[in-house]
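The structure's right below; bear with me while I get my questions together.
The complex appears here without one of its protein chains, the remainder shown in place.
Presenting chain A:
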Amino acid sequence: MQHNNNISGVPLFFHRRRCCSVFLFPALNQSRRRLMTSPAPKPAAAESFGSPLDSSDDEAPEEVTFQASKASALQSLKRALDTARREKELLKEKRRRRQELFQEQKVEFPVSWLVVSLKGNYTVQTVKERALASSQQQVALDFLQSRLYGPGSCRTTSNELLSLQNKRGRKKSAAVQFVNKGWGEFSNM
């Protein structure tokens, strides 16, 4: 069940499956109430319904007026409902498209698809079974990396650590990058 507000602010209920749509018209009562309290009726409505008879006290010009107003009220209501329905349709369409997208992204069973070339520029690619697992693994590794080596971890470099050892040891020597010479030419081949 979905809820939606109409223009008058009273909720209308729509069944999800579109096979039956239940519309409530409390709004109708409201507009009727409004009409009852509103001033003179519209001349256009009166023209279409009313006869060019003199308005006698016996006739019920209000009836005609009422019907006209009712018609116009219904029309405006219909318009409003139509707009609401259109908006509803649009939203539903959006939701449906999103749902389809989620379905596509979800890897529920190990599926190996054949490469099928469809009309146009579409191809189907095989999804690796372990794609989801490895992405979760990467998230976990990133968490570990950021906690131990990320911002706020106060780390230094190996070079600095070794240089400190050189300077504080019994035999003091220069910082690391200056000490290790001799064997460099063979080390990177």
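Everything that follows uses one rule, which is that a residue touches a chain if its C-beta (ideal position, glycine included) is under 8 Å from a C-beta of that chain, and two chains touch if they have at least 3 such contacts; residues count from 1.
The working rule: contacts and distances are computed from a predicted model.
Considering only "UTP4 small subunit processome component", "Alkyl transferase", "serine C-palmitoyltransferase" or "Aminotransferase class I/classII large domain-containing protein", the record for the omitted chain gives "UTP4 small subunit processome component", by its UniProt protein name. Seen from chain A, the chain kept out of the figure touches residues 133-134, 136-137, 139-141, 147-149, 152-162, 164, 167-168, 176, 180, 183, 185-187, 189.
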